[in-house]
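For chain A:
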Amino acid sequence: MTHVLEVSSLKKYFGGVKAVDGVSFTVEEGEILGLIGPNGCGKSTLFNCILGQLTPTEGEVKLDGRVVTGLYPAQLNRLGVSRTFQLLQVFPNLSVRENLILAGQEHKGSMIGRLFGARDAGLTAEADRMIAFFKLEHLADQKAGGLSYGQQKLLDAAMAFMAGPRLVLLDEPAGGVNLTMLANLKERLQIINRELGATFVVIEHNMDFVMSLCSRVVVMAEGKILAEGPPSAIRNDPAVIEAYLGH
Partner candidate 1 sequence: ADPVKLIDVIELSGPGAPAGTNWKNGVDLAVKEINAKGGILGRPIAVTHYDSQTNPGATRAAVQRAVDEDAYVVLGPIFSGPISASMQITQRAGVPQIVGGEASAFTKQGNPYIFRTSLNQADAMPKLANYLRDEVKAKSVAVVWVNNDFGKGGRDAMIPELQKRGIQVAADIATESGQADFAADAIKVKNANADAVFVYLNEEESARFLRAARQQAIAKPVIGETTLLGAKVIELAGEAANGVKGHVGLLVDAPKPGFAAFGKTYQDAYGFTSDHNGIKGYTAVYTVKTITERVGKFDREAFAKTLHGARIDVAQEPGILIDTKWLENGDVDRESFLVEVTDGKPVVKATLPMINP
Partner candidate 2 sequence: MIRRLDASLLILLVAFPILWLLPSGLKSYGLYVVSLWLVMSIAAMGLNLTLGYAGLTSLAQGAFLGIGAYATAILTTKAGWPLPAAFLASSALSFAVGVLLGFPALRVKHHYLAFVTLAFTVVVFLVARNEQWLTGGVFGIANIPRPVLFGSDLGAALPFYRLLLCVTLVLALAMWWLLKSPWGRAFLALRENAVRAASLGVDIRAYTLLAFAIGSAYGGAAGSLYAPLVEFIDPAPFALSASFVLLLTVVAGGAGSFFGPFVGAFFSYMLPELLRATGGWYLIIYAAVVLLIVMISPTGLLGLIERWRDHRSQAKAAAARAAAAPTLGAASGETDSLGKGATQ
């Protein structure tokens, strides 16, 4: 059986800094995988290498068994991989709704088709559903740059869902998000996961969120994989407690 995502001995060095230092793991279809680890252990760098934002120093990334190392982010996205960012990344001068439409439009049809097709590519309704879900209604026509931190974080997440992706890589989606909204977000992830079979990889420091959401957790430390297993095992792994959770 092929894995949705397979990372083999991936390395990324910045000069002397070994941000990612030989990481291998696989992600199975329909799984929600947690990725945790101390600050600076290389989680975001790993994401950036997988997604073509950075070129790995060494190693390989496979999507559905096909090597995708070296592809551009946009190409990967068209293959059904989308992501969120740890630092806020929205289109600040576009309205919230336009942000969302944009997030969905590049997946339908050809470029020429988009030039002559419908102006919103049929996405306004979908965007409005997202807006309602994340309780951003009164801000739908506001510029995204004027949203509060948590609201931007939510918008970022919403954008990742607009295209109906197969694989979503979320980089700290919970940071700054209100707990109640976070509970909703988690439910949403679970629904998408269950009903559409989408696969998730989640970087998060919020342990409640990770442990209750993920079926499996990978722990990184200093660029390497430290442990891997179901949440309950990870929670009690002494190495993980030592390196990450603290006492």
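The set was built so that all candidates are chains of the complex that A comes from, given by their letters.
Brief remarks on what is shown
Everything that follows uses one rule, which is that contacts are C-beta pairs under 8 Å (C-beta built on N, C-alpha and C of every residue); 3 or more make two chains touch, one makes a residue touch a chain; residues count from 1.
Since we're looking at a predicted model, the values are computed, not measured.
Of the numbered options 1 or 2, all belong to the same complex as chain A, but only candidate 2 touches it. Residue ranges on chain A touching candidate 2, taken from their complex, read 51, 53, 72-74, 77-78, 82-83, 85, 89-95, 98, 101-103, 105-107, 111, 114-117, 119-121, 137-139, 141-143, 159, 162-163.
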